[in-house]
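All protein chains of the complex are present and in place, except for one that has been dropped.
By letter and in written order, the chains are A, B, C, D and E; residue numbering begins at 1 in each of them.
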Amino acid sequence: MTHIIRADGRTADQLRPVTIERGWSEQAEGSALISFGKTKVLCTASFTNGVPRWLQGKGKGWVTAEYAMLPRSTNDRMDRESVKGRIGGRTHEISRLIGRSLRAVIDTKALGENTVVIDCDVLQADGGTRTAAITGAYVALADAIAWAREQKFIGKNAVPLTDSVAAVSVGIIDGAPMLDLAYVEDVRAETDMNVVVTGRGQFVEVQGTAEGAPFDRAELDSLLDLAVAGSAELAAIQRSVLQNGAPA
Amino acid sequence: MTHIIRADGRTADQLRPVTIERGWSEQAEGSALISFGKTKVLCTASFTNGVPRWLQGKGKGWVTAEYAMLPRSTNDRMDRESVKGRIGGRTHEISRLIGRSLRAVIDTKALGENTVVIDCDVLQADGGTRTAAITGAYVALADAIAWAREQKFIGKNAVPLTDSVAAVSVGIIDGAPMLDLAYVEDVRAETDMNVVVTGRGQFVEVQGTAEGAPFDRAELDSLLDLAVAGSAELAAIQRSVLQNGAPA
Amino acid sequence: MTHIIRADGRTADQLRPVTIERGWSEQAEGSALISFGKTKVLCTASFTNGVPRWLQGKGKGWVTAEYAMLPRSTNDRMDRESVKGRIGGRTHEISRLIGRSLRAVIDTKALGENTVVIDCDVLQADGGTRTAAITGAYVALADAIAWAREQKFIGKNAVPLTDSVAAVSVGIIDGAPMLDLAYVEDVRAETDMNVVVTGRGQFVEVQGTAEGAPFDRAELDSLLDLAVAGSAELAAIQRSVLQNGAPA
Amino acid sequence: MTHIIRADGRTADQLRPVTIERGWSEQAEGSALISFGKTKVLCTASFTNGVPRWLQGKGKGWVTAEYAMLPRSTNDRMDRESVKGRIGGRTHEISRLIGRSLRAVIDTKALGENTVVIDCDVLQADGGTRTAAITGAYVALADAIAWAREQKFIGKNAVPLTDSVAAVSVGIIDGAPMLDLAYVEDVRAETDMNVVVTGRGQFVEVQGTAEGAPFDRAELDSLLDLAVAGSAELAAIQRSVLQNGAPA
Amino acid sequence: MTHIIRADGRTADQLRPVTIERGWSEQAEGSALISFGKTKVLCTASFTNGVPRWLQGKGKGWVTAEYAMLPRSTNDRMDRESVKGRIGGRTHEISRLIGRSLRAVIDTKALGENTVVIDCDVLQADGGTRTAAITGAYVALADAIAWAREQKFIGKNAVPLTDSVAAVSVGIIDGAPMLDLAYVEDVRAETDMNVVVTGRGQFVEVQGTAEGAPFDRAELDSLLDLAVAGSAELAAIQRSVLQNGAPA
Partner (left out) sequence: MTHIIRADGRTADQLRPVTIERGWSEQAEGSALISFGKTKVLCTASFTNGVPRWLQGKGKGWVTAEYAMLPRSTNDRMDRESVKGRIGGRTHEISRLIGRSLRAVIDTKALGENTVVIDCDVLQADGGTRTAAITGAYVALADAIAWAREQKFIGKNAVPLTDSVAAVSVGIIDGAPMLDLAYVEDVRAETDMNVVVTGRGQFVEVQGTAEGAPFDRAELDSLLDLAVAGSAELAAIQRSVLQNGAPA
């Protein structure tokens, strides 16, 4: 499998260059500018005391996310959703996916009655924006929680994060499974799958879609193998970035 | 696994009673009222000549879907999305899923420049509304295409449907994989997966979500096994229903 | 007048076959699936404790209604109002008419500080959807109130319903007054009138519209005669359906 | 009946003072500022060549209307519908009523492929805004058509207006039928009816609503008598105003 | 400069005829129908006790404004913003300008926890609608405050109005500075400026825009001179109107 060379020179099981710039925003409690190749997503985490009304008085916190693309993050300019007056289905879908992925590694009791809103704004899009968003959002969330601990909004011994979480896309192109699809690959993929995996290697989300022909169990298995390996690399990068002390 | 008895008396690998009433609507080109236990979804297929502007002149057809719930299809009345003035994320997500699932078994060239809009309106909800919707929508779509062939809107030898398609939910409850979750099971499930499978047993969509703890590869595998078997049963019911001549 | 034979074989003063299926919904406190010929409307009544803010503390209840059509309830598919992001004038108008009609037979003091929301969703439309909706909504409302009495949300001796209410359309076609217009008749009618009448035979609403030439006093009188007689038949059907014990 | 004296000194069958100022707007092709007592409605008629797309090529014209209230036309300021982002049901209902009323006296063939949009904006509201709007709108429409004839947009011998049209409210207060209700009367009326009548005395719309107890046939008849007489007075005022040559 | 004669016979530094009809509305606490030539704006001031939530408990009042145009206040009919479902940028911009202008002469402490909402509805537009609106809004505001003092909602010695405020447009046409542009002038102006000035002659807003070529400092100075002189005339008219006792 690894002998196939892709348009950008990668092997089939290779991630694009990943960079995570912690503390990009001077205002957010946590933030990360993440790149998967040319895909760039600015993730900010806003920590506030209190929870939405429907959760009040239960001693639990809340984590939610919103995803959006800048109008010219893509090759052709898209209309703004604010101008159209409504949010599209794809945006809704991805916002919900990011929120669920982060909540899978949150102990809401340990978070206490606090809310973290994660904003993932795509500055430049070249495939994999939702997986980059999840991977960067985790770093922003971790920093916001560290900030809250320093501010004593969270107890000294409370551990709201039960694990890390990262995500990667995989797909089948010309019959071959590939990791971390760039845009030109994504549009050609027969099957496209986004996989969200914890730092311990367990699944949070598996979303596979046959864009062309349906896929069989063997293909599914090989895609999952690729995704698990890629996610482990991303988890290592997240760990490494977060170990470098507090963001500037 | 099959020794566990559920609240409604089913074994873990047993579907709820499935009924499909073809031709429920006197107006639509194809229609089906499908029940998965107490879940009832009215699926109508509206066939029209022509395609959306962005597809014109390519000799291809288009299939799309819209999903909605009646306000009192649930235990507590929900506000209408028309009254709220916007469609929620969940509605968008399911409408898109149904559309993709149906397009996976459509040869758009064979369909010609024609459009089929599938409406799936949930009259009563008890878990599994999106999987019932996909399963019923296929029957409505098949009838609309048969109608179009009779009307000579589709060539005599054209075969727009390349396969059948059905969907079923699976989940892990108290550590045990279960098929076709009713609402009371769905809210308790640690992992919830919707699987869309063709009549030939291949995957169109796999959407697994950890609602509580993340899941491992073995759990994923056992859920897929259950879903494939359940989908085969649904495909058999679809075939049987469609073989009974034209709807009244 | 009764010698004219209509397209469907009815005489001018004859209703279409009327059926009312009580308790169609397993979830609503009251429900009825009503048919006026091919017109089918699902009416559900949702009973909740408490009233809207503007009515709080006055010891009175509230009854309101919402009407909608499924997109393919008609010959040509209509866009969903939720997708368009706004409710049309006709929908608003009919929702308000149903609400007023039901409130005319409600003693809001006897109802106490409780709210009943009636949803009338047209599953299939063939003329007379608003009149079928009112007639079915009364049955759903009556069952919701009976349920509330059993639940002791309403006092044992309180009588929130002061009368029954039903509605029917009448119109002038080729100069002849006709009862309960089917769609093909409705589009041809020179004058179209919807009349809402109580069980005791008094008027709640009279809405007559000249679609073509204006109408004179004699025509108005003959339409009212037809409507009063037709409403009495509907009231008898309502009584008969409601006498058959509690819905399954 | 006429011995009852009302709050403002009128007898039961007496209109409030009615004034119609033709040509109030310097820009519209036809306009009228109409008062029914303190109720003031500015009606403008905008004449344009061409018709909406769905009517093109049929040789027929189109007349439509929009009604709105200024936010402080009422005792308590209302939010603007533009700020709320949606038009309320009452506004929709009245706009549609005005449009239907005017179309009842229009020969759309004689109008040719031209459109007249009537705007009725309530500057001050004291009951009867919809009936004042219809009565004033007719004058604005007549002037717009006269303007179009001068401009030769309508043939010399074409007669687009087949009759005049006016409207008045009637109601039952403390058991007594009353003509042209002011706001303080309207809120107390047990039954409220708006009647639209042509210059020849035929009905275009009859909309009666029991606000309190249902009403019987005798009450309905006496209300219709009052309305027909009141409408005849309004028709005379319209004729008189329109005979005074072209507006300044 | 004053030798240039304009289309309507004015000199370059001459206002159009200005009329202010106080107390036009019988319902609002303060109101004025103002004309700048053919431009007519109805300004109403609605006084209510209490302030928006974000201002509660600070002992300060609030003044805000909304501007809108009737659909046929212009030469060509515009669509209603309520029908479009959204307010345009120009409307927003002018509403905000009016609110800021009035707040510049309000001592919010002296106003106490009360709110005044100013509605400026353009009945007829011929250039200068925003400046007429500000000038008329001040008169409506002054009357609403006088009313509130009589009602004892404002203390006897409180002086919420610190000064008067008026506004006028100026522009450069064919190189010559002109005061109070009518519509035909406005569309030809190379530079267009709206200036809001207090009764004491100080600036509240200066908004100059180069519609064609940019303008230099000397042009800016001559425009400001014209505007200050014109505003002083408007302030005198406001004083004179307000000295004539309470409105009828």
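Here is the rule we use: contacts are C-beta pairs under 8 Å (C-beta built on N, C-alpha and C of every residue); 3 or more make two chains touch, one makes a residue touch a chain.
This is a predicted model, so every value here is computed, not measured.
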item: Shown chains touched by the chain that is not drawn here; value: A, E
item: Contact partner of the left-out chain, one of A:Gln27, A:Asn157 or A:Gln243; value: A:Gln27
item: Contact with the hidden chain (one of A:Glu81, A:Asp186 or A:Glu211); value: A:Glu81
item: Positions on subunit A where the hidden chain makes contact; value: 25-28, 31, 38, 42, 44, 46, 48, 66, 68, 70-75, 77, 80-87, 91, 117, 119, 121, 123-124
item: Residue numbers in subunit E that touch the chain omitted from display; value: 86-90, 92-93, 95-96, 100, 104, 163, 193, 198, 200, 202-210, 213-217, 220, 224, 228
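The rule is simple: only the chains that are shown with their structure count from here on.
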item: Partner chains shared by subunit A and subunit B (touch criterion as defined above); value: none
item: Inter-copy rotation, subunit B to subunit E, in degrees (Cα atoms; steps of 5); value: 180
item: Equivalent interface positions on subunit B and subunit C, same or different at half; value: same
item: Centre distance in Å when subunit D and subunit E are each reduced to the mean of their C-alpha atoms; value: 33
item: Subunit A, residues touching no fewer than two other chains; value: 85-86
item: Category of the chain touch graph - line, ring, star, complete, other; value: line
